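I have a structure here, written as structure tokens, and I will follow up with some questions on it.
A single protein chain has been removed from this complex, and every other one stays in its place.
To keep things simple, chains are lettered A, B and C as they appear, and every chain counts its residues starting from 1.
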Amino acid sequence: MSGPSRAAQGGLVDRARTIKFSFDGQVYEGHPGDTLASALLANGVSLMGRSFKYHRPRGVLAAGVEEPNALVGAGTGGRYEPNTRASDLFLYDGLVAVSQNRWPSLAFDVGALNSLIARFIPAGFYYKTFIGPPWLWKLYEHVIRRAAGLGAAPTEPEVDAFEHRAAFCDVLVAGAGPAGLAAALAAARGGARVILAEQDARLGGSLLGDEALIDGLPALDWIARTEAQLAQLGARVLKRTTAMGYYDHNQLTLIERRVEAGQAPGASGLAQRLWRVRAGRVILAQGAIERPILFSNNDQPGVILAGAAKVYARRYGVLPGRRVVVATNNDEAYAAALALADAGCEIVAILDSRSAAGSAIVAAARARFAVHLDADLISAKGAKQVTGAEAVVAGKPLSLEADLIAASGGFTPVVHLHMQAGGTLDWNETTGAFTPAIARQGQVSVGACAGREGLSEVLADGWLAGELAAAAAPSTASQSPSPKGGGIRTEGATAIAPPSGEGDQAQPDGGGQPRAQAKYDGPTNTLAHWTPAPGVNLKTAFVDPQNDVTAADLDLAWREGYRSVEHLKRYTTLGMATDQGKTSNLIGLARLAQAEGRPVPEVGLTTFRPPYTPTTLAALAGEATGQHMAPLRRTPLYTIHAAHNPPWQPVGYWQRPRAYPRAGETLAQAGLREARSVRTAVGMIDVSTLGKFEIAGPDAAALIERVCATPVAKLAVGRGRYTVMLREDGMVVDDGTVWRLGEQRYLLTSSTGGGDRMVGHLSYVRKILEPGYKVAVASVQERWGAVAVAGPLARAALAGLDLEPPAHMGLVRGQIGGLAVLVLAASYSGERAFEIYAPSHDLPRIWAVLQDAVTAHGGGLYGLEALELLRIEKGHIETGAEIDGRHTPGDLGLTKALRAKGGFVGAPALARPALSLPDRQRLVGLEAEDGGAIPEGAMLLSARGRKPEGHVTSAGRRVTAKGDIALGLLSAGPERVGETLLASSPTRGRTVRVSVVAPIFYDPEGARYRD
Amino acid sequence: MFLIACPYCGPRSQAEFAYERPVEAAAHPTDTSEATILALYTRTNARDFEDELWRHAYGCRAWLKIRRHRVTHEIAEIRLIEATA
Amino acid sequence: MIEALAIQPCAPDALLRLEQWGAVPAALPAPGRAADTPMGRLIWIEPGAWLLRAPLGDLVQATAQLEILAGDDGAVIDITGGLARFRLTGPAWRELLTVGGVFDVENPAFAPGCAAATILHHAAIWIDVIEAETADVYCLPSYAQELAAGWARAVRVSANRF
Partner (left out) sequence: MTRYSALGLLRGGFDGHKSWTRAWRAPEPKPRYDVIIIGGGGHGLATAYYLAKVHGVRNVAVLERGWIGGGNTGRNTTIVRSNYRLPQMQDLLEFSLKLWEGLSQELNYNLMFSQRGALFLGHSDSDMTMLAQRGDSLRCNGVDADLLTREHVRRLCPLLNMSESARYPIHGGLIQKRGGTARHDAVAWGYARAADALGVDIIQNCEVTGIDMEGGRAVGVRTSRGAIGADRIGICVAGNSSLVAAMAGLRLPIESHMLQAFVSEPVKPMIDTVIMSQSIHCYISQSDKGEIVLGGDPEMYPSYSQRGVPMRIEEVAGQAIGLVPALSRLRMLRCWSGVTDMSFDGAPIIGETPVEGLYLNGGWCYGGFKATPGSGWLYAHALAKGVPHPVAAPFNLERFASGATIDEAASGPLPQSR
């Protein structure tokens, strides 16, 4: 094609305004309403892309989302989107588009050399060569990876916003062609909460390229009126919104594009929105997709689908060619020919593969053009652009000159969503179409996607389905049918009276079912026909053009035994490109069926999978990415800590300060200083994140004894004790304390992680295992903020606050700064210590009071580093380190703490023999023999063998004395006290000699906090 | 995502629920070791309906016994575990 | 925008959890409902469990009253400090809660006097519909800042709507 080709008039583009855009650096003009493809065609650009493997030149084949060839990179920087279909990219001012998979330029592409060696690299060639050791493959792979891929990879981070929305409706309609519009209108009229989603920027679907009257109105006016009526009825009409996935229980995901690929959104910054819709009933009105025809060089720029050619002419006012050969097996392409002729094209010939065709539209075309029946296209002539066509008419060759071949091989109803929803299909051998049969989620397909043809029938179909759906859907929404094993036949809902009897008047007020008055309103009379005519070169007859899959490739795969449709797909990559075979799958399938000598439905279809069209990861992620990919949980003291800008430790979603380093101090130095101040004076730490549960009622103790492995019942009011919790398989998962707050009231604490885990576990024990218990349980993890004050001066520090601190493992209620608190005396550090609990909103004020008191006694704040040093020295085990989910109470030296009678979760499983084998890894202390820090996580090796016999679970140093110490889990550990081992960390290049000692390094008698 | 009709809260998204375990996998801490191991470590795992325990973890926190098909995900029955209201 | 929606963090409340394991006293709201009572706002939160919100100063009194109500077949647990509350005012509050949510908050049946728990932006929330254009949302205090940030973002992004 040469020269600009905007038709003199017509089309739905806004000719009054021009938009500038660039393609491969060259600036062009187009109009609002254009797609990139229509604008490029209008500018005389027909070469738009290169194929994946052979780098063959390609133009645009389609006018919608099914486009396999014309893929471009759209936008720049953080908005750059590779592989964007030029036919599905509406023009905007400043659009920067680049072609792909070519070097150095689209017109001259070195990669096209591949097409010279195409004969040597058929389907699956890579499985047969480059066979060597892995290092050799790595070299090949380097080259292959660069040759593969389509668009250039993006490199920049996101700049725009994305969000998720929940929506509920009685009736969801996917697709707003005549069928979808009629269905939505009927459903809304029926009082249903309706959502109508249309992937296009305009409502109307095929009406946008057709000439028709509906209810006496030109189609466009009817569309506008319907849109207004829908709005009035409260329906939610979402344009540029694709129903991408149909999931269980009538959940659908819609992707709404607020701006085009690469386009900057307005002030809101919102680029795309994902709608999570739950629908009572779903009506699918997705239309049908036209199929190409197999002939030699059918991938040349200038070969286009007939329906697409019509859309370019009618909707965009663009002539995709001047001299057109139309090839078809149906009547619909005649409408394209007429439209193209009306727009100013010369119709060189219509080649119809059928032997007979006699409908009104065929007759009309015959009156104007050369129409050949029994005619098959053999090849497209030209390089980079069609210059003509070779055909056979009734056995005789015919050579035609043309710059456009508009081909139609019939129509494939879009059954994607129906199939995603678990539906089944029927096969129509004549038209070569699968149509929806059994629906498993009550979904109904209407219009062309149900195989309906002719506008009247399509409108009637949609209307009735809408009416029925509104009647069937429960009025309160969010109520959808469970998928049924059996399913229902969709005909049940849509088997309808054929449209328009004589007396059936259109209702111009739009109050009832819309009626069409179209010039040609009948079936397409498609006669499917799959075999390429004799003379077609199968090696250039492309079935799946994007992935360069030819008819010959399919034949080769079949010969090699890849005969299951799934093997054929994977071996040849048929249907695996970015268009997912929307135009090609059925053609490939039919070829396989022929080779197998079986009917098409018997060879079967490959699986329809979401998304219907490719969906940005950004839209999927919505707001939950970057900083928000996981929430950050803040303690009541978060802002106070943050003011110190401390290094943070993530603990689940929480963040806790590791230390409060002073200027010039390393983290380790700060940790040691803070720990020393606890050992020598007093320190305070935020322990708000600990899990806490209040359990009240006559059976409170009994419930705790199910959950905890230690005795509880005899605990006196006002006292607490240490406890451990097991998993059902007998492994220790957590430890904590139990406090008796009142006669029938307890407080149970756990590790931070336990705070969440125990919610479900306690609930399980309470509701499932012991439903008869009279007991109330509440997580008070966040009710109570908590601060631990520890050190030899802790009592003194608190005493100054009008508080009588309790004895060790005692608890009292009191006040600090006039605010009520609960004070528990428990020591994790090995020093005398108190945990001060207060309602979370009071904690900042209490913290301030405590900080004054602690500072006055020569102490300060401490963080998790100091806490680690202190607890390791004291030999306290910790969840996540020693308590690693693989060790029993026996392994951790806790046997004596258990209730001998059992009856707690985990007790029965503990009886398994392997859990008491003597060589199990058990808790030990480790002391560096020659000084030098023991690497945490290092393997413990003995002179006996090379295999690790255990590992270092946590490592530190003595806080006030010298010496590096650690805790570890060691095979038969306690029996090996005195032995020397190596703590070896090959990844860190460090090995330390350690001796095995008892797992406690400080004050084994507990003299520091006993009263 | 299923839609689970909580007897208290009405139909709600599965995102609010925690799947807990099949009913057959619940063992009591006073059960024998053998019974516990069978409950914990063997399953029917049928391609069919099975009874399961779910918790409305982000809703009313109730435990539900749900009879659900392991292929179609059809929910045939939802029952409350406890009877209080 | 402001008229359409105001998001207000609330001062601390006295919060009490009432749990009944036996017969349920008639005075308590039915499942999914909330009501103003002389003790304060009572919200059904779980089968057999209610949340009482009262002014912080009324804590002691409210506890005593609720304990009487509970009788021998129930217990009261003070959870003051355990939840943060936001007051959403304006016609757009429902739409705000559809962003990142999974609950049919736009359903007209979810009317004043209704309450529901759900999940939003990874956080557990409890919604109490006070009036047509007013709702309270409770969440764990540790999530409050994140939730507020999510709302601020939603308001910015959907500025044309709220």
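Methods note: a residue touches a chain if its C-beta (ideal position, glycine included) is under 8 Å from a C-beta of that chain, and two chains touch if they have at least 3 such contacts.
Note that the structure is a prediction, hence the values are computed from the model and not measured.
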Report summary line: Displayed chains that the missing one touches are A, B
Requested in this report: Give the residue, chosen from A:107, A:630, A:713 or A:856, that touches the chain omitted from the document.
Outcome: A:630
Report task. Can you work out which residue in A:233, A:915 or A:997 touches the chain that's missing from view? Result -> A:915
Query raised in the report: Of the residues listed, A:260, A:403, A:884 or A:964, which one is in contact with the missing chain?
Result: A:884
Report summary line: Per the whole complex, from A:4, A:344 or A:611 the residue touching the absent chain is A:611
Query raised in the report: Which of these, A:119, A:714, A:944 or A:962, touches the one chain of the complex that we don't see?
Result: A:119
Query raised in the report: Going by the touch rule given at the top, which residues of subunit B touch the chain that is not shown?
Result: 1, 15, 18-19, 21-22, 25, 37, 40-47, 50, 52, 68, 70-73
Report task. Using the touch rule from the top, list residues of subunit A that touch the missing partner. Result -> 52, 78-83, 117, 119-122, 125-135, 137-138, 141, 144-146, 148-158, 164, 245, 247-248, 251, 253, 261, 274, 276, 420, 422, 552, 556, 559-564, 566-567, 570-571, 573, 576, 578, 580, 607, 609-611, 614-618, 620-622, 624-630, 632, 649-650, 727-731, 733, 880, 884-886, 909, 912-915, 935-939, 941, 946-948, 951, 984-988
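In the analysis below, only the chains that are shown with their structure count from here on.
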Report summary line: Ranking A-C and A-B by C-beta pairs in contact puts on top A-C
Report summary line: subunit A to subunit B, mean C-alpha position gap in Å, rounds to 26
Query raised in the report: Just curious, how far off is subunit C from subunit A if you go by their C-alpha centres, in Å?
Result: 31
Query raised in the report: Out of subunit C, which residues touch more than one other chain, so two or more?
Result: 21-22, 49, 102-103
Query raised in the report: What are the residues of subunit B that contact at least two other chains?
Result: 10, 13, 61, 82
Query raised in the report: Tell me, which parts of subunit C touch subunit B in their complex?
Result: 20-22, 24, 30-32, 45-49, 102-103, 116-119, 124
Report task. Within their complex, state which residues of subunit B touch subunit A. Result -> 1-3, 10-11, 13, 18, 20, 26-33, 35-37, 40, 53, 55, 57, 61, 63, 69, 71-76, 81-82
Report summary line: So, in the complex, the side of subunit A touching subunit B is made of residues 166, 247-251, 276, 278, 422, 440, 478-480, 482-485, 706, 728-729, 760, 763-764, 767-769, 771, 902-909, 911-912
